[in-house]
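Have a look at the structure that comes next, please.
Here the complex is missing a single protein chain, while all its other protein chains stay put.
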């Protein structure tokens, strides 16, 4: 405890970015719960295939997400 | 909110049928919750490998499921 | 197979609406996969506490969702 | 996309800390993926009952976790 | 790794039986993976409300499950 499960679409993040997600989310949790819980702080990334995740009924590809990232916030 | 997570065995449904699952389940949810929630209605399909899903201890392949589909209801 | 997991915030839907979600999503899945799979079509609703679900960092209450439902689509 | 699911034992974190988890993990994800994805960055906290989470076969209470937090890292 | 997530309907199992589930599943996993992985073998029980789990579209109560248990195998 805790387990953090990050659910994403495959091909959106590189291996380096996924490693960064694991490290930064672990550090974020530890900043709240304390360093003593580090070894029981697990972060797991689940990736679903492109086309398997729909928002409002529209399935997304990695390219769709990349276009959303390019748009101004 | 809501997130609908559909868990299936890979190779059971074609890409077209998976897209149909996403669209129809989204529409089903919206028929209950209202059109205003469309953009926050997410449907995600998780696929597990053939052999990784057991019913009563017997692992299923996609072919097993196809045979079940052929049986009379 | 399949298992459909519907994740919602508690107090958003009444018991009647949750029963409707289970029945309609089951029927939706069966309209795609065939009546023979009815008994192995499971729909499970997971409810999280109000305040435990954040969009863009803002935790939502059931009242927040009800306000979103009132807004025009 | 993405959905971050934080799984914890109930009564370990206060409401304030859970709100902090939602905000900080959202910000962590956005620092990696970009501000444009904020509205599609969801963080959901699932809480299980005390006694329902076992490590190495030993079920944990919130008090057990608090004792672990007190131990030196 | 591994995490075993047991999903049940509330009020079906007593606290003693849930503790037995955690211990026995942990032991089962360790009989396969080896004793060295005990401390990273987690078993978590998620309980959904009665009426929130439907099989073939019919929501189940704990009493329904108890009746199923009484039936001959």
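Think of it as A, B, C, D and E in the order they're written, each chain with its own count starting at 1.
We adopt the following convention: a residue touches a chain if its C-beta (ideal position, glycine included) is under 8 Å from a C-beta of that chain, and two chains touch if they have at least 3 such contacts.
No experiment lies behind these values; they were computed from the predicted model shown.
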{"item": "Positions on chain E contacted by the hidden chain, ascending", "value": "1-9, 12-13, 17, 20-21, 24-25, 28-29, 31-38, 40, 53, 55, 60, 65, 68-73"}
{"item": "Contact footprint on chain B, counting only the chain that is left out", "value": "7, 46, 48-49, 51-57, 59"}
{"item": "Positions on chain A contacted by the hidden chain, ascending", "value": "15, 18-19, 22-23, 26-27, 38-39, 41-47"}
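The definition used in the following text is that only the chains that are shown with their structure count from here on.
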{"item": "Repeat of the B-C interface, chosen from A-B, D-E or A-D (over half of contact pairs identical by residue number)", "value": "A-D"}
{"item": "Centre distance in Å when chain A and chain D are each reduced to the mean of their C-alpha atoms", "value": "14"}
{"item": "Whole-Å gap between the CA centroids of chain C and chain D", "value": "22"}
{"item": "Interface hub residues of chain E, defined as touching at least two other chains", "value": "42, 44, 46"}
